[in-house]
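A single structure is presented below for examination.
Omission of a single protein chain aside, the complex is shown with its protein chains in their original locations.
Chain lettering (A, B and C) follows the sequence in which the chains are written, and residue indices restart at 1 in each chain.
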Amino acid sequence: MTTNALPQSRIGPQPKRARTSLSRFLERNGFRILVLGPTLLVLGIFVYGFIAYTARVSVSQWQGLAVNLEPNDPLMSTYSEMLASPRFQADIRNITIFTVLFLTLAVVLGFVLAILVHNSLRSRGLFRGVFLFPYSLSFIVTGVVWRWIFTPSTGVNLILDRLGIDARPGWITDPTVVGDVSGALETVVPGGDVINTQLGIPLALIAVVIAASWQLAGFAMAIFLAGLAGIPEELAEAASLDGAKTRQYYWHVAMPQLRPMLVTILVILGHVSLKSFDLVVAMSGRGPGFATDVPGIYVFEQTFRSLSFNTGAAASIVMLLLVGIIIVPYLYRTYVGGKS
Amino acid sequence: MKAIPKTLSWKVLAALLALALTAAACGSDAETTTTEAEVENSESATDADDGDEPTAEDDGDEPTAEDDGDEPTEDATSSTGELEIFSWWTSGSEDTALQALISAFQAGAPNADIINGAVSGGGGANAQAVLATRIQGNDLPDTWQSGPGGRLTPYLEADVIRPVTEVYDDAGFRDTMPAGLIESLSVDGEIYAVATGAHRGNNLWYNKALLDGAGVDAPAGDYTNEQFLADLATLDAAGVTGLCLGANQAFAVDELFENILLGVVGPEGWAALRDGDRSWDDPEVREAAEIFGQVLDYVDPDASALTWDQAILRLADGTCAFNSMGDWAYGELINSGAVDNEDFGYVNQPGTDGVFMLVVDAFVVAKDTPNWDLAKVWLTEMGQPETQLEFNIAKGASPVRNDVDTSALPPYQQGAADALAADATALSIVHHGEPAFQTVMSEAVTIFAQTKDVEQFVQALASA
Amino acid sequence: MGDVAFRGATRQYPGSDFRAVDELDLDIEDGEFLVLVGPSGCGKSTSLRMLAGLEPVNSGTVSIGGRDVTDFAPRDRDIAMVFQNYALYPHMSVADNMAFALKIGKVPKDERTERVGRAAKLLDLVDYVGRTPKALSGGQRQRVAMGRALVRKPEVFLMDEPLSNLDAKLRVQTRTEISALQRRLETTTVYVTHDQVEAMTMGDRVAVLDRGTLQQVGSPQELYKTPDNVFVAGFIGSPGMNLIHDAPVSGTTANCAGFEIALERDILGRIASENSETVTIGLRPEHLTLGSEGVGIPLIVVGIEELGADAYIYGELMERGERSSSLFAIRVQGEARRRVGSTVWASPIPGETHVFSTKTGRRLNDSPRR
Partner (left out) sequence: MTDRKPGSNRKARVVGLVALSILAVVFLTPVYVMVVASVKPPNQADAIYMWQLPESLETSGIEQAWAKLKPNFVNSLLLVLPATIISSTIGALNGFIFAKMPFRGSNVLFASLLLGMFIPYQVVLIPIVRFLQYVNLYGSISGLILVHVVYGIPITTLIFRNYYEQIPSEILEASQVDGATPFQAFTRLMLPLSLPGFVVAGIFQFTNIWNDFIFGITVIPDPAKQPITVALNNLSGTLSIEWNAVMAGALIAAIPTALVYVVLGKYFVQGLTSGSVK
């Protein structure tokens, strides 16, 4: 083999290299295009097309059943009115707090359940089934059951009494918003009283968080279980030799291994949470003073009850933007900014 | 550690197959048990699904398609084809009442089929959502449940319903139904719907034993808000929860306010507020808000966790003394085993004696329905005295005809039916307001219940 | 023909300023066993993956058997590859793993069975063909990976550190087996390793890479005897060549910690033309002898590596009265042991001194130059 054979191969084009750049592109990317093409097409229509449509509706004058896409005057008036409304502000507060609390509780609960089930030698399948079962039920009905349970005078408080716990929380009837910082914030915000709601944690939401976690912790557990099973046993053994207590092992060794699982859970439960509707409607409705109202209900009521299609659309655009604020930087860091 | 057994995928496949087989088995069962009216329809649907050609069956129930094409040739009378009716009555007494309407229709049009599209939930909210969506898609049922007044406005604005005045003329409804009611179903001289019955919205229910125990006299017809508040205070002092409220559903709180407001402004004031002849910034509205705020102080602490039906059951079992709710509560009380005039009593909301707060169910007809002939039968049969009677016995409401023999009705309904014929009427805003205003009012009420800020409240209403 | 040629082949990872492989020019003859060696991150694996088609080539070309395959998919290159972690298909049996490529290539079933059978026999896997990779030991898995490549009868074998997951004893054994196998099959083989011993023992020729650049390519003996630059000198050999940096040149000698080493005239000429006043002196451990006190390069003994027949004395260089941090190795035989902490004097065998430019690191000795 000598070097003088090579120039030839450069000059005299090989049959396979003679192909056009298009056919080479297709050969390289054909499968990708074939797979992703249809997906991108339908999602382009069903997601981005419909978002565009919704955005257009949100700046239109459309109220009532007749389609009216005339631009509003001023264009953003639907937004400014909605954003100033105490109810919508409460909704934004609620969904933010709900999502944070719910994700925390569901993930922690799911993780604990997964560890316990993973380590239980007996009845593993039974327990797994028990914890996963709530997930198979329809929100519309579980909401009712949880409303019963969180009815102060007849529900879980009776059990607490029986157990000798002398607390009678109001649960979903409690209108209290603790840690209201709206007053403090308004001294900072230029222009004064733009905040028309109490910015704190509505206690009534906690009951909803419990119900939602009950329903979805099993799903988190299932994913964690799959992850735990994938961790090599040597890791546990090594950690044990390093003197790690069980708790330390799971926190310092197992948890980092489960990070991809955690991401899956957070994204999936996060979107369930942000869109929550059925459960809240059936359980607490708007709640006292909109303590448990969420954008999902607002969108539904504005669109289909009030027939203010523009306001409903604007609310969902704001919901999307909220999601965007939280999720886009995350997605960017995870999938774009990081490795290539 | 074992590797994935190759057979595993087969097991999963087998499980799926088993599910599918179960489905098929259930499917054949289903065909034999569907009601007569649906048999044809569901069979064709199942067949089509089995054949995996779902697009083919669409033609069958799209109202725009000329259904009359294939069937009417066999039977030349106009009373064939399919009529799709749409309501939010799906269960219990409501379903029974709807079936009464359907049988009446089938008697009038024996060769026609009915597609009973019904969606329950949220006090008709789900159904309205579906309707709104179908209207956008230009795929309307032939006839659907609506209310009078502001409920008709969106349909008229969207130009999707047609006048049914000729039904009134042909069937002589004008002479037998209350003028006020017909008025509420009319716009610009045309009538757009036929009512199935009327509920009274302004009832104040009370638990007799609790009132007696606290030394409170049972309220009478001239009951005033002052007396009402005094009684609530007395009850409170006696350790009795004054007022049950199903505040889990916004409409129940709205209705409490609405009833108090009617008691303050009276029927004329009510009409003026509705028609926009009077501002919501009115002193009387403020006064009503004040009273509403005071009444709320006596509300059951559990209220936010209760639906309206649970609230009325609490009244029946003695948890609380009063409940302000429409007369659909009556059936709920009786079903719970409570005895009228023994366990519970009722009176008009304070200040509303001689006024009937109308909560009406009615049906409108799609403008472009190809089945107008069948729709006419549907509406005509609906307005017949026997149908009205049968429907309202089941529904717990009052016939809207003044020539119905009400002696067949239970005592409460007899009284209500008589009152409907005699009293002044006010059209409920909570149930029949224009959707946008109704939402604003509902939100304002929810906020007011916490803040008790009268000024903010009336401003919110006035600026709507 | 299984000859391979890289022509200016360059790979730069997106988002990186650094070229993982920088204009690699390399010819590999048909049937040759070529080892790519270098420290981690030197670009050896990237080069192999470019050859395999697993890594795109940003500029330059790669050809196999005279065909420019730069834009070819791996499957069109007629190569087989053994991966570091073997990359066995976990859900397939050993036999299926080996037969996979043949199945894809639509080789008739009879022939498939026959070829897999032969490979299994050759690799002593006959008893394991029904097992899945999970149920195999590390060595067995490695053989399956080999077998998977063997049954293909490709133009070129590519091996990416195939022995690094084996224990030391097995590694030495397998190393010989692979060499023997390759010699028998006479299939061009490109073998990547970071272990220079592996490189020296297995390769017909060895290509040394550092920081994406090809440093030298040649037979193991060439690399050992005439390293082209400081890097190759230090990298090849175990222990590597002792290097004395910045040895000042005055007159005809270079001063190594006080010991003057005479430089040949042509070397002196090259130093002069470089306008340099220092050189790097390289001395192999076996080209040093223990001199009497004061004769040679002074070292403080820090450790002794006993190998039985002979031993390596490791010492720290005394430079201008201070200990330098770089370790110096001397090979000694027989009884010539020294205590740790004592000072020894290492005296170079004349004519076995390597001289490198301080500025470029290039070899200055008059040697068969490339």
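What we mean here is this: contacts are C-beta pairs under 8 Å (C-beta built on N, C-alpha and C of every residue); 3 or more make two chains touch, one makes a residue touch a chain.
Treat the numbers as computed from the prediction; the structure is a model and nothing was measured.
Contacts of the undisplayed chain with the visible chains, over the whole complex, involve A, B, C.
Within the full complex, the residue among B:G121, B:G266 or B:G415 touching the omitted chain is B:G121. Contact with the undisplayed chain is limited, among A:Q89, A:T151 or A:T173, to A:T151. Panel shows chain B; residues 1-4, 8-9, 12, 15-16, 19-20, 22-24, 26-27, 29-30, 33-34, 38, 41-42, 45-46, 49, 54-55, 57-58, 61-62, 84, 88-95, 115-124, 126, 129-130, 132-134, 136-139, 141, 305-307, 309-310, 313-314, 317, 328, 331-332, 335-337 of it touch the chain omitted from the view. Against the chain not displayed here, chain A makes contact via residues 29, 31-32, 35-36, 38-40, 42-43, 45-47, 49-51, 53-54, 113, 115-117, 119-122, 125, 127-142, 144-149, 151, 154-155, 158-159, 214, 218-219, 222-223, 225-227, 229-230, 232-233, 236-237, 239-241, 244-246, 249-250, 260-261, 263-264, 267-268, 271, 274-275, 277-278, 295-296, 299-300, 303-304, 309, 312-313, 316, 319-320, 323-324, 327-328, 331-332, 335-336, 340. On the side of chain C, touch with the chain left out of the figure occurs at residues 14, 52-54, 73-75, 79-81, 83-85, 87-91, 100-101, 104-105, 133-134, 148, 152, 158.
Quick note on the criterion: only the chains that are shown with their structure count from here on.
Chain closest to the overall centre, judged by the mean of its C-alpha atoms against the mean of all protein C-alpha atoms: A. With respect to chain B, maximal separation of chain centres occurs for C (centres as means of Cα atoms).
Each chain gets a centre from the mean of its Cα atoms; for chain A and chain C, those two points are 52 Å apart. The geometric centre of chain B is 86 Å away from that of chain C, both derived from CA atoms.
Residues 63-67, 85-87, 140, 147, 150-155, 170-173, 175, 204, 281, 284-290, 300-308 of chain A are the ones that touch chain B when the two sit in their complex.
Of all residues in chain B, those touching chain A in their complex are 121-122, 125, 128-129, 132, 135-136, 153-155, 157-160, 247-250, 301-306, 319, 435-436, 438-440, 443, 446-447, 449-451.
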